[in-house]
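Only one protein chain is missing; all other protein chains are in place.
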Amino acid sequence: MESNKLLEIKDLKVSFYTPAGEVKAVDGISYDLNEHEVMGIVGESGSGKSVEAYSIIGLLQDPGKVIGGSIRFDGEDILSYTPDQMRQFRGNKVSMIFQNPMTCLNPVYTIGDQLMEALTCHNKNVSKKEAWDRAVEMLELVGINNAENRMKQYPHEFSGGMRQRAMIAMALICSPKLLIADEPTTALDVTIQAQILELMKDIQKKTGMAIVFITHNLGVVAEVCDRVSVMYAGHIVEQGSVGDIFYRPAHPYTKGLLRSMPRVDELEHERLIPIEGTPVDLLDPPAGCAFGPRCEHCMKVCLKKAPPTLEVGDDGHTSACWLYVKEMKEVRQDG
Amino acid sequence: MKKNFNLFQLNVDRIPGFDALGPDDFAPATAEEREAMVESRASVSYWRDAARRFKANKVSMAALALFLLIFLFSYLGPLFIPYNYSDQYRGSGKLGPGEYSKSEQIIKKAEGTCDGFFATSLIPGSLTNLGRNTTYYFKYGGTTYSFYNESAVSNAVLLFNASSLTPLSLITEADLDAGSLDKAAPLEYSTGAVDPSAPNTQELKLIKRVFPHVFGTDSSGRDLMARTMYGGRVSIAVGIIAALIVLIIGSVYGSVSGLAGGRVDFVMMRIVDIIYSVPDVLIVLLLQVVLKAPLQAWLDASATDFARLMSNLGVGIISIFITFAALYWVGMSRIVRGQVLQLKEQEFVTAANALGVPGRRIVKRHLLPNCVGQLIIATCLQIPSAIFLESFLSFLGLGVSIPMTSLGSLCSDALDTITLYPYRLLFPGIILTLLVLSLNLVGDGIRDALDPRLKK
Partner (left out) sequence: MAERKVLLEVQHLRKYFPIKNGMFRTEYVQAVEDVTFSLYAGETLGIVGESGCGKSTLGRSILRLHEPTSGKVIYDGTVIYDGEKKTQIPMLPYRKKMQIIFQDPSASLDPRMTVGEIVGEALSVHRPDLKGKAYRARINELLETVGLNSEHSNRFPHEFSGGQQQRVGIARALAVEPEFIVCDEPISALDVSIQSQVVNMLEDLQKERSLTYLFIAHDISVVRHISNRIGVMYLGQMVELAESYELCSAPLHPYTQSLLSAVPLPDPDKTRARKRTILEGDVPSPLHPPAGCRFHTRCPYATEECAKSAPEWKEHSPGHFASCHKL
């Protein structure tokens, strides 16, 4: 599939300087995102998945700092943007939706005001009438019935699912090329989650925008994403098409995650195979592979050096694991 | 696992040190090796963690140092200066910072050439002159010097130089103005033994040098630095005692209200609302007026140490304490009630209930320890506000009674003469400001250290 690269992230490093020491929240991740593509970023809490997204949109908060690498959007280096350029870039070309919609909507303005403001702050020459019509159109797009009346309501009059819909409408009102969705369904119930996922898939098909979908839920990833990056302790440990990740997982962490999940479609009771150990202490990460101490295949080299990222299959299926180096070594020795 | 060896071979160059890796590196790691990677950090208790956070907070540490400085200045300072807050020195009135009275100027000049001085103006109060028909004596180097004074001499300086031909000389009031040592008139003396119990015999205490009036003096000749120190003592003590009163009443009331809940809570909180709506300054004024007479009568009547201390501080301070006890606990009681209500709903309390832990034990083991942080924070922030209120009332003339002083009353006294002697307001004003500021900053620091969530 030939398509243009929309977002190129190279060796991005983000650190938080806390009183207790430096926390390498994102420690050298690279990926490309094509136009119209949905990239899932999966990881547990503290894996750095949200931090990475916040740095794309320039909303990284103190004491977090991008300390290395580059982020290019449509060929432009966005890390060199001035705050003004960043504001124009945000909302216009990239928008973001968050886990908790209530904290992102201002309770003292109507939904309509907030939608129209999102549009007019980037397009000064839009008339009030046009903005209103566009806002109503967006609300209808995200499946809010009776949009004209809903425009005049306040956030507290909306239910949880409706608020997330309104948030999506607001994010999409300037037709961004990229939407960053940070755990958009985590705070929602399963039946509402299904509605929102259906809606996002639908809108993605209609508008063709690219999505970076951050979640900890592998089921959600399977449902909506084209490609997946699996993150662990600030590193992308595996990356590939959704099929690669779910049917041909290469990294022991990915495999472990898939094995440890109970499935509603399991036919008989099978004991889960958990990943042993406790999550990484980011203040004091282990030397070498961050997953090493929890990995069933852990080798001596894993505790000394960080593994290289290798292509392990077609279509950019990569994995950062010493096991593949070991295999290469064996293949070489055999001739 | 999908294998694609062609791709692997293409990639070899990208792996640093590929050739150096031996079979040893690919041997499985032992459990111990893995464990070693996940080192657990040392156990930190809540309090030690809070202390660490507080120490890391530079502003609060500086404020704490400043507060300690003011505290030491107020409480230990008086030990190092010869002046008292209440003593009036004749001829020393209205001195500016670092200035000397006339007699002190003379002594200053003679310092180094003489072995000791006596200035009548350096004796506070009534004894400001050498009485008539009195024998005065002092001891120096094993010898007792005595002289007989016929007529009263006021505001004079006695110079003593043991090695001189005329060891004793006197500069009288009229000659002080000239400021010259030449006017010193030799004084007749004898070196025989003196019977201290004989009538009209008094011992003199010679001084070596004069201590400067660092902050100057007030119109009555009281040393302002001594007064500022004592004022600081009163202000800090009032602040701490008032905060403790508030803490005790507020936390008892608040926790009872929060724990009882329901109708009891409702009634108790409406009482708090009513007290909140009472104008506090008005109540203080009323209390002062109403309490003054009976309190004074009670203080005069009872002869306990406590009553003496209180009467020294004055009726005003007592009514400030009463005001705090009556009005200012409401804020604290709301904080405590809120905390108790919140804690009651916490899952660890539910868990204790599910285990059948009796109610009293839940209060003791779960609710109180979790309230302590909030109580400390609220008390720490109460101290500066109590100090401020006391100063404000003293400023209005409602606080301590003369000659006792507080930072507020010093400011108030200074205000009358602000155009002539602005430094009189400056010193107590700066100390008061720094005291309140440092305590507020320390309180903020303690809050951030004990409850890091609040900061975010």
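Lettered A and B in written order, each chain numbered from 1.
Methods note: a contact is a pair of C-beta atoms (placed from the backbone, for glycine too) under 8 Å apart; a residue touches a chain by one contact, two chains touch by 3 or more.
Source: prediction; values computed, not measured.
Although it is not drawn, the missing chain touches A, B when the whole complex is taken into account. Screening A:Thr18, A:Asn123, A:Ser175 or A:Ser260 against the full complex identifies A:Ser260 as the residue touching the chain left out.
Among A:Ile9, A:Ile97, A:Ala147 or A:Leu197, the one in contact with the hidden chain is A:Leu197. Remark: the omitted chain is touched by one listed residue; of B:Val153, B:Val357, B:Leu396 or B:Leu434 this is B:Val357.
Of the options A:Val142, A:Ile275 or A:Cys321, the residue whose C-beta touches the omitted chain is A:Ile275. If you put the missing chain back, the residues of chain A touching it would be 44-45, 159-162, 189-195, 197-198, 216-223, 242-243, 246, 253, 256-258, 260-269, 271-276, 278-279, 294. Contact between chain B and the unshown chain involves residues 40-41, 43-46, 346-348, 350-358, 361, 365-366, 369-370.
Just so we're on the same page, only the chains that are shown with their structure count from here on.
Rounded to a whole number, the gap between the C-alpha centres of chain A and chain B is 56 angstrom. Taken in their complex, chain A has these residues touching chain B: 19, 248, 250, 277-278, 281, 284, 286-288, 292-293, 297-305, 308, 310-314, 317, 322, 324-329, 331-332.
Per the touch definition, chain B reaches chain A in the complex via residues 1-5, 7-9, 11-12, 14-18, 21, 24-29, 33-35, 37-39, 41, 53, 56.
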